[in-house]
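Can you read through this structure? Questions will come right after.
The complex appears here minus one protein chain, its other protein chains still in place.
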Amino acid sequence: MRREIPLIITGLVGIVFVVQYFIPHWPFNRMNAWFSDWFSIVQACAIWLGALNLLKISLEKIARRKSDWGYAVVIIASFLLITIIGFVEGESFRDPGTRFTWLYDFVYTPLSSTMFAILAFFVASASYRAFRARNFEATLLLLAAFFVMMGRVPVGDALTAFMPEGWRLTDLATWIMNFPQTAGQRAIMIGIALGIVSTSLRIILGIERSHLGGD
Amino acid sequence: MPSVVASITVEDTPNDGGGAVTVRWEVSADELSGGVNRYVLYRSTSQDGAFEEVGDATSNATTFIDGSTEDGVSYYYKIVPLPKSMIGQPTPPAWVDAARTAGPVSSSAQWFDWRRINVLVGVLILCVFIIYYINQAKAGKKLFIRKIAGLEAVDEAVGRATEMGKKIYYIPGTQDMDNVQTIAGVTILGRVAELAAQYETYLQVPVSRSLVLVTAREIVKEAYSKAGRPDAFQEDQVHYLTDDQFGYAAGIDGMVVREKPATIFFMGAFYAESLILAETGNSIGAIQIAGTGMPSQLPFFVAACDYTLIGEELFAASAYLSREPKLLGSLKGQDMGKALILIAIIVGLLLETFGIWNFSRLFSVIQ
Partner (left out) sequence: MSTRIKEILVVALVLVFCAIIYIGKVSGWMKGVTFSPAVSMIVIILLAASLAVILVLTIRGRLVGRRTVFVYVGIAVALPLFMSISQYIPISPEVRTLHDGLEDLQDGSKVLVSFDYDPPSAPELQPMAESFFRYCMDRDFKIVIMGLWPQGPLQANQAMEKVLEDPKYAAKNYQYGVDWVNLGFQTGNEFVIQRMGTDFRSMFATDYSGANYETLPIVKNVKNFSNVDYVFNLSAGYPGTVEWVQVAVDRYGVKLGAGNTAVQAPQCYPYLRSGQLIGILGGMNGAAEFEKLTGHEAKGTKFMLSQSFSHMIVIAFIIIGNVAFFMGGRKKNLSV
């Protein structure tokens, strides 16, 4: 029964979800909202599972002096700091001028932006390593990368300013983005959509059950 | 006062769950000369009763959906064009009186959304194919599946970690369990965990969602039992980091740089963190296998990983790795769906190019 009950629930909910897409009448038109509310509630409650797990693992690391336990101290300290300040500030914790907002603006925002900014460096190193004219396909990829990168910045246009309008690097980049790129994206998107339908059907029919733990 | 609209019609909004009336009008003669800025709509339950304002629309619009009606009640509508100078000021009652009236109309709920009939037909055809081939497979028909390099390499990748005596990392994406890609990701995790248990190699699964934590832990535990090594499973093998996208990326990058795993799997839905994770893994020389259905992240994985499952290959992985006939059957059905789409594209291309018939109309969902 441990496996059957979740399978039945999954199947039923899956079928109802498909059906409600085609039936605008009550109660079907409310189901989407109900399910999303339930999911939000489950998700919100589950946040504690994650938070407690993080604390447990970090505390164990510190208690047993496992390797790199110093990082666990940082995790616990930051976790407690932001949680306590959030509670102390009360309902208006997001208002301008609160300590929570200060932490958000001057700690969280710059740290997150830094991580995102690393992308620029990694794009450079990945391009340096990966864009090599190994064979015909790789050469095509390399050329596309070259033209799009040049065409997406003003300098590309400046370098080809002598060309007639419509034949400059910017136009070439736009063409690559609009046609070959979009065609590729569409092909991949169609494949993915079919994959999603097929996976969903397998889950609804109970054929795919490994996500419930084993076969 | 601008001239009234040329005509006004009302109807129960089709294909909806009730509670809405659609009002359509032909623009006021003064709109072309710029004398109209907005149209204000009024509603009443009787033709001569008091009309109250229900909404407004800009002068470019010719339709308005009043989504606040009660089903079964008859309503009358009026529409008053306003010049820019009158915006924000109360409309003179004489203007409302002078406006054309339309009605009565009442809203009701429908039992089928006819705009989606094409989607229904498409989904049914696809489902019939998939179920047919699942049955074929169950009946013992041999099905061919092409080699997927990334999945062939799973054994090798786990084996390499064993040889080197290092960890395996498995990253199931940054989305929650309501994303099919995450489900596909944790499904593959089961197979990888089983292999890791057999090879006695430590598998670490840092996750970014609490619900994924619960699911992934259960899957890994089962996999260890299935491999005959339930005692080797440790609770903290699967652990939570943070829901925050870049916090998660930073956490994993730190762990990767410090612990230098031999193998890293990225299977699930990823966003901008994909390259940050994959490039860090690449820098420590780990063998990396990625799979995602996010088209914009695929180039990053292709550039930084040894193998990448592109889109649908991620969803096919479970069938590929288990070789279970029923799962393989569903893949075959999916391929038939793809063949149909290809045929539709070619037929549509020809018909539309030569202007024979408006074929794309069949696939439109907007009315």
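When the chains are written out, they are named A and B in that same order, and each has its own residue count from 1.
Convention: a residue touches a chain if its C-beta (ideal position, glycine included) is under 8 Å from a C-beta of that chain, and two chains touch if they have at least 3 such contacts.
Remember, predicted model here, so these are calculated numbers, not experimental data.
Of the listed residues B:Val5, B:Ala20 or B:Met336, the one in contact with the hidden chain in the full complex is B:Ala20. Screening A:Cys45, A:Val88 or A:Val155 for touch with the missing chain picks out A:Val155. Of the listed positions B:Gln198, B:Ser225, B:Ser283 or B:Ser322, the one in contact with the omitted chain in the full complex is B:Ser283. Although one chain is not displayed, its contacts with chain B can still be listed: residues 16-17, 19-20, 37-38, 53-61, 63-68, 84, 87, 175, 245-246, 269, 271-272, 283, 294-297, 365-367. If you put the missing chain back, the residues of chain A touching it would be 29, 32-33, 36-37, 40, 94, 96, 104, 108-109, 112-113, 115-117, 119-121, 123-125, 127-129, 131-134, 142, 145-146, 149-150, 152-155, 157-158, 168, 170, 174, 177-178, 181-182, 185-186, 189.
Just so we're on the same page, only the chains that are shown with their structure count from here on.
Computed from the mean C-alpha positions, the centre of chain A lies at a distance of 12 Å from the centre of chain B. Looking at the complex, you find that chain B touches chain A at residues 15-18, 109-113, 116, 119-120, 123, 126-127, 130-131, 134, 176, 178, 180, 183-184, 186-187, 190-191, 209-211, 213-215, 218-219, 221-223, 225-226, 236, 239-247, 249-250, 254, 258, 272-273, 275-276, 279-280, 282, 293, 295, 298, 300, 302-304, 310-312, 314-316, 318, 322, 324, 326-327, 330-331, 333-334, 337-338, 341. The touching residues of chain A, when paired with chain B in their complex, are 18, 21-26, 28-29, 39, 42-43, 46-51, 53-54, 56-57, 60, 67-68, 71, 111-112, 115-116, 118-119, 122-123, 125-127, 129-131, 185, 188-192, 194-203, 205, 207-208, 210-215.
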